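Everything below concerns the one structure shown next.
Apart from one protein chain that is not included, each protein chain of the complex appears where it belongs.
First chain written, first letter: the chains are A, B, C, D and E, and each begins at residue 1.
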Amino acid sequence: MTKAAETGPLPADLRAVVDELAAGASLLTGFPGGRAILPSRDAVIQIVEELRSVFFPGYFGTSDVRAEALHFYLGATLERALQGLEEQVRRAFAFFARHDYHQCTHCAEESRRVAAQFLAGVIEIQRLVRSDVEAAYEGDPALKTRDEAIFAYPGIFAVTNQRIAHRLHVLGVPLIPRIITEYASTVTGIDIHPGARIGERFFIDHGTGVVVGETAVIGARVRLYQGVTLGAKSFPLDEQGKPIKGIDRHPVVEDDVVIYSGATILGRIVIGQGSSIGGNVWLTHPVPPNSRITQPEHR
Amino acid sequence: MTKAAETGPLPADLRAVVDELAAGASLLTGFPGGRAILPSRDAVIQIVEELRSVFFPGYFGTSDVRAEALHFYLGATLERALQGLEEQVRRAFAFFARHDYHQCTHCAEESRRVAAQFLAGVIEIQRLVRSDVEAAYEGDPALKTRDEAIFAYPGIFAVTNQRIAHRLHVLGVPLIPRIITEYASTVTGIDIHPGARIGERFFIDHGTGVVVGETAVIGARVRLYQGVTLGAKSFPLDEQGKPIKGIDRHPVVEDDVVIYSGATILGRIVIGQGSSIGGNVWLTHPVPPNSRITQPEHR
Amino acid sequence: MTKAAETGPLPADLRAVVDELAAGASLLTGFPGGRAILPSRDAVIQIVEELRSVFFPGYFGTSDVRAEALHFYLGATLERALQGLEEQVRRAFAFFARHDYHQCTHCAEESRRVAAQFLAGVIEIQRLVRSDVEAAYEGDPALKTRDEAIFAYPGIFAVTNQRIAHRLHVLGVPLIPRIITEYASTVTGIDIHPGARIGERFFIDHGTGVVVGETAVIGARVRLYQGVTLGAKSFPLDEQGKPIKGIDRHPVVEDDVVIYSGATILGRIVIGQGSSIGGNVWLTHPVPPNSRITQPEHR
Amino acid sequence: MTKAAETGPLPADLRAVVDELAAGASLLTGFPGGRAILPSRDAVIQIVEELRSVFFPGYFGTSDVRAEALHFYLGATLERALQGLEEQVRRAFAFFARHDYHQCTHCAEESRRVAAQFLAGVIEIQRLVRSDVEAAYEGDPALKTRDEAIFAYPGIFAVTNQRIAHRLHVLGVPLIPRIITEYASTVTGIDIHPGARIGERFFIDHGTGVVVGETAVIGARVRLYQGVTLGAKSFPLDEQGKPIKGIDRHPVVEDDVVIYSGATILGRIVIGQGSSIGGNVWLTHPVPPNSRITQPEHR
Amino acid sequence: MTKAAETGPLPADLRAVVDELAAGASLLTGFPGGRAILPSRDAVIQIVEELRSVFFPGYFGTSDVRAEALHFYLGATLERALQGLEEQVRRAFAFFARHDYHQCTHCAEESRRVAAQFLAGVIEIQRLVRSDVEAAYEGDPALKTRDEAIFAYPGIFAVTNQRIAHRLHVLGVPLIPRIITEYASTVTGIDIHPGARIGERFFIDHGTGVVVGETAVIGARVRLYQGVTLGAKSFPLDEQGKPIKGIDRHPVVEDDVVIYSGATILGRIVIGQGSSIGGNVWLTHPVPPNSRITQPEHR
Partner (left out) sequence: MTKAAETGPLPADLRAVVDELAAGASLLTGFPGGRAILPSRDAVIQIVEELRSVFFPGYFGTSDVRAEALHFYLGATLERALQGLEEQVRRAFAFFARHDYHQCTHCAEESRRVAAQFLAGVIEIQRLVRSDVEAAYEGDPALKTRDEAIFAYPGIFAVTNQRIAHRLHVLGVPLIPRIITEYASTVTGIDIHPGARIGERFFIDHGTGVVVGETAVIGARVRLYQGVTLGAKSFPLDEQGKPIKGIDRHPVVEDDVVIYSGATILGRIVIGQGSSIGGNVWLTHPVPPNSRITQPEHR
């Protein structure tokens, strides 16, 4: 046994290690003005859960709701979510730009604007997530009631998060949208980038392993199964050999398309309206409307 | 910047938005008698965790167990789980049927029946989950002790949840079983429907992406790897074009079958005893006992 | 309705069931000396989260860090993690060997040794996880800042856990390393065995469904996508037909290899430096450096 | 050292002790129908704190209140308090009368009545507790703002609790009112029985050790200091030598009386309007209006 | 404004202050072997609350108890309390004597002895605290049921704590007994030293301000009111002018004595059986049995 083992971690070691760790950490984060105030992942998750209980009261948050009190419950919960959102968005603006949180009046103003505009769009999000529940109910023979979809469907959970995140993405908020979709990903294994544009009545069944990229466009009444990837084929590099950011590079999936489990669709190609893409299919070229693509069976 | 952004969300806005949200929420849930009492996902999860610590005391729940006190620990934990179960089942019966929770004496009686019958079957569940641990120990060369499987194997976690959920499914409980398997799915990425019938010594290795459908039947000593789907091929529609619910539409996997990662097996087909289905295989036809199905290699 | 349903669970039932459960539980765990003190999964998770906030202060743990106080924050958090680690490792040594926790002075000494040696390697882990963040930043066109990768990338989360677990694995700690990687698996769907040896600048994009086996070796600057398996092809059985444990049976992936989504690579084969393995490819033979392996497209 | 000390508590001991404890506990509580559902002290405290934040929003509960959202905050908090109150009152009615909680429809009806009538009186309680704050502000030269009284005055805390408890006492609720005033007593050392009738603008300064008995009557604008007792002198015994319950036996304190620290006033005597009772005075006879009672000084 | 105010606390300041604080702290505590493991006040409180729910199940701890499950509830709760007690007592022995917690096998043995002997005396404590409830019920005309005393009487709370603490005091445990009675004091304002010997059916009404000293002896059926002190008159000093510790210096109160509010009784004097000591009385001489001591009234 070594000497260290006999006596426990030596004091000198701990101090030395800590000083080295601190040096490394400073390089990484570049604290502005000597003080970094970051968005809090825990706070963001709480906001999303408050919004989920606004969209589905009784199913999430409180379990016991009287019709007369619904008004108050929704108002108080929404207000709490908006307050939290304004704070976290303000932190995100400041930290993203490496501004001093307390000095950046622009960050404060922008976060107020975002909270107000988010509020203005809340009804539309409610409409969309309710349409998603309808799509689940109609699309899944194992589903006996809409309640079950709301309580227990990973697809509903993940798409609700993405619709919230997408709205914030459109409003120009950095960092927070990714935290929101990543949270859905940890819960469901469904990873949809906040940038993806998704129509109404979207249904993902089972869902583990689904990946939808940043510039994907998905029409109305689309259905995906587990393990589907809507990804980028490859991406052009700039002169230093780094990937060029911000180019449309993911599929466009038109209305009424169904994509079965494990299918991989790569690149800025169009999957025509009403098409059906079979399980495990590997696809990098566009397909016309109403196509049926399948992979050969193994025997 | 808009006026709203300068002053924060306006009071009129908040009230208006809340009233619209409330209208939408009422339509969705159809509160019976003006008051909705729903099952609580958090409470259901707590019950499942209490049961897990009943099946695996020391590994979950308390970490420090004296043999003499095990009797008390198990009894107190099981009682707490049964009390919680009775309450949540009662809520599920009432809410599923849109009955008034406080008025529905039938719901109260049924939930007592369920708790009693669940208690009567607890020993059998313990026997099954212990057989699953044995199967993991024998089937995985990376596994050094049974302890490791109990502590850390997603397959053990998910199958334990499914065995609990299946028992409640058989007892006729709505909503709760799906919440229990969905909880396993969020933790492990393994999604087994409560309706699936599964024999003893069932082992899922790694497991992320496994999907097992509602009417699947799995024999004894079956082994699955990550990404395996036992799904439905397609489902007949009724006259309105909606899927017909409740038809046997998932595979029957007989004893001693092994299915490797990423294989997709669809439809009410029989995989004969002792067969081996290779990775990434796509299969929609029955196979006789002792078959070896593989996919061609890529070069 | 049965008599049990009328009266609730009967007292005799509860006692009888509990006694049977207790008998079963005793067989399973083999409590040494009548008292079992097990590692606590919750405590292990807390230690890992403390270490994560040591490697990424501000992003995890506290959200508000002044440069002058970073020294204290890191030192206090690291100390707490080391104390917790020493305790859990001591429990793991004792329980794994079925020794009495309080009597096993060897377990106490070994856990002190592990804590001291882990401290000695903390700077190296920091260096590696920072190199992983760089790799994500350079490899993903959707990524706007390194912050986003730290906050929200499942790959960063899972690989950080594995690097911690691997260090403990090398130090000879039982049980704990698997709990740490399994925890990452529940959060991210990425399942990397603690035994895998992984070079710097490792990047896993999306990641759900990735499985990396115990004896896999991964070089520097390797990139994996979701659903990739680096697994064992089959494993030799001993004379009783049980798998022989501890043989090198997973792939060796050399520097600068990219493996696209859904690819399955099985057996102790070498993927030569600079190779690219296409999506959904199924591979069980070695490939020379700079190979391009793809699967045919479906039409 | 005894044998027990060497081996730890023996199993037989634990079982034997538990069985004896269980026998004793059963005698004490007389569980009706084999199952006792008691009010929960923790739940009652939560209800009182919710009501306190309804009366003093911003000071208790949330710390950040926008005027536009106050409506929602108050409504949601009040609803939660009323729901909790109905449940705890129902338990109290059932347990007090040793009825079966689930069978007692009378208990359910009564608790609904109580919740409705409590709601009807909430405005009056708000008016009274606000008048108490005014009295503190006017009566204490050390007090700079009303805020300080609300945040930090034990007298305000204790009297608010008593006004809530008194209302429930008047509505005929058993057990709960005592739990509420006892909670105030643990926090402040001020012990006012729920039965005491207290006029507006009541101020207790410092307050530790104040005791006000069940049948005390206190007028408007009364001020008490720490250590004041308004108690019973002695109480008549019945034929078995037990105290007869329910007789008026505590003082009547008329409007505008001041009673200084440590004064003890015993029996059903009237302290006339506008009187001043000096510190440490011991008083068991009535005093006419505008009296000045003092104790002789020590030298 | 100073320079410090402009820039926030300076880094140099924080380090300098911390180093000075650390120097001071080291002197105060005298850490043995470089590592101090102290009893935890929070853990001790939790143990006491577990014991309280063992003595009064349903009133504290769980609120919903079935007769059949009481056995398990009591056993599991008692076991948890004993485990916690053993750990905290072991810490107390080690810290009190400035021994190294991990090296002190004597401390480990003694704590096992204490836990076993405490278990052996638990039935007697239950008997005593139940007799205290009877005394409250018989002695207080405002009390309608025994339930109210258990739920809400500070006297019951404080005396239960003292009976637990006294048992540990008798078993020779340092530090813990004082923490237990001090906890009662913070909740109730009743401060009874663990050393005081108290007979059965002891009742303290209201209780705020009661002080009972270390060497006091109280007979059976004694009743105290708020503000009563059983204290020391003065204490002999040793040659350095320090108080000599451990001398009998508090009153002996014989059976059936009543002491009214605010009475102060000082010194090792005997209050004869059946006596009554009036409110606010100041007493430093012994009184014979059946005395009636009162203070003159103020007019």
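Here is the rule we go by: a residue touches a chain if its C-beta (ideal position, glycine included) is under 8 Å from a C-beta of that chain, and two chains touch if they have at least 3 such contacts.
The model shown is predicted, which means the values in this text are computed figures rather than measured ones.
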Contact with the hidden chain (one of D:Arg15, D:His99, D:Arg113 or D:Lys233): D:Arg113
Out of D:Pro39, D:Gly209 or D:Gly267, which is the one that touches the chain we can't see? D:Gly209
Of E:Ile179, E:Val222, E:Val252 or E:Ile271, the one touching the omitted chain in the full complex: E:Ile179
Have a look at E:Leu14, E:Ala67 or E:Val270 and name the one touching the chain we're not showing. E:Leu14
Which candidate, E:Val54, E:Ile204 or E:Leu266, sits in contact with the chain we can't see? E:Leu266
Chain C residues touching the chain left out here are 62, 64, 66, 69, 71-80, 83
List every residue of chain E that touches the chain not included in the displayed model. 1-2, 4-6, 8-10, 13-15, 17-22, 24-26, 28-29, 31, 34-41, 43, 91, 95-96, 174-175, 178-179, 181-182, 185-186, 189, 191, 193, 195, 208-209, 211, 213-214, 227, 229, 231-232, 235, 242-247, 249, 262, 264, 266, 278, 280-285, 293-295
Using the document's contact rule, name the residues of chain D that touch the chain not shown here. 54-60, 63-68, 70-71, 74-75, 78-79, 82, 109-110, 112-113, 115-117, 119-120, 122-123, 126-127, 130, 133, 138-148, 151-154, 187-189, 206, 208-209, 225-227, 261-262, 279-280, 295-299
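Everything below uses one rule, namely that only the chains that are shown with their structure count from here on.
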Same residues or different residues where chain A meets chain C? The copies count as same if more than half of the interface numbers are shared. different
For the pair chain C and chain D, the C-alpha centroid-to-centroid distance in angstrom is 54
Return the distance between the CA-based centres of chain B and chain C, expressed in whole Å. 24
Hunt down the residues of chain C that sit against at least two other chains at once, touch-wise. 8-10, 14-15, 18, 35, 66-68, 71, 189, 208-209, 227, 262, 280, 295
